[in-house]
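Every protein chain of the complex appears in place save one, which is left out.
Presenting subunit A:
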């Protein structure tokens, strides 16, 4: 069981992480969600024993690992946000090197190397230099290396950043299998809502260094249970129309979407007629209307007042 208690990290004056309490039970899959600069990487660096917290504690099975990092290190696998590999070495040479720093040798090393390369689907490219790999392949190898020593806990920092949907899908499936079938405990950082929704049992939402909410997907959505969202698809954006909607007391929030506007309104009180009236007044032509129950994305918006990504 991995736990952070009142964890805080200050860089000079800037508070990167503030009073973070996280709990990661054995076999659980936890998502850490937050926009750029929320403090996700800083928080997990402290858990990974890489940087010292300014305040607070991190415990592994109830023992502090601030003073004894070696309690956690051997059973911890990390997937850094960067591609933490030697680009001048081949996939196989990388796997060999990182296997050896975990004291794997001989036949065991060969077997583990083969196994992880197969797991990430790179067996037939293992002789090639990493710098010749595509972004998705590099990301996959980045994960493979973290699994070599069969860790109990794996911490992944945005492992799917900047790759094609296919590679991303592959990685998500793989992580889910590791968690569900092999009982690997997972802490997964991302700013992709759908990834955490798909993978994680529980979700922590971070903003400005603070954990502002946590719970299962359903619990988080319940925060907005009294609301629903209306999506208006517009022929072209009309700013006066948006302003008019914002002035309207029965509409809680208006956000700009790529093809129109999104409105959050109280449940059972959607004044559609009023909306159409305003549209007519401002010459806005509505081509489509969708009424939805709120998504996690809406919850995030509700909590932080901003979108996960721009």
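As a convention for this text, contacts are C-beta pairs under 8 Å (C-beta built on N, C-alpha and C of every residue); 3 or more make two chains touch, one makes a residue touch a chain; residues count from 1.
By definition in this document, contacts and distances are computed from a predicted model.
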{"item": "Complex member absent from the view - protein name from UniProt, among \"Carbon-monoxide dehydrogenase small subunit\", \"ABC-2 type transport system permease protein\", \"Cytochrome-c peroxidase\" or \"Ferredoxin\"", "value": "\"ABC-2 type transport system permease protein\""}
{"item": "Residue, one of A:5, A:51 or A:286, that touches the chain absent here", "value": "A:51"}
{"item": "Options A:27, A:69 or A:215, residue touching the unrepresented chain", "value": "A:69"}
{"item": "Absent-chain contact - pick from A:5, A:23, A:84 or A:161", "value": "A:84"}
{"item": "Sites on subunit A contacted by the missing partner chain, in the whole complex", "value": "11, 45, 48-52, 69-70, 73-74, 76, 78, 80-86, 88-89, 93, 97-98, 100-102, 129, 145"}
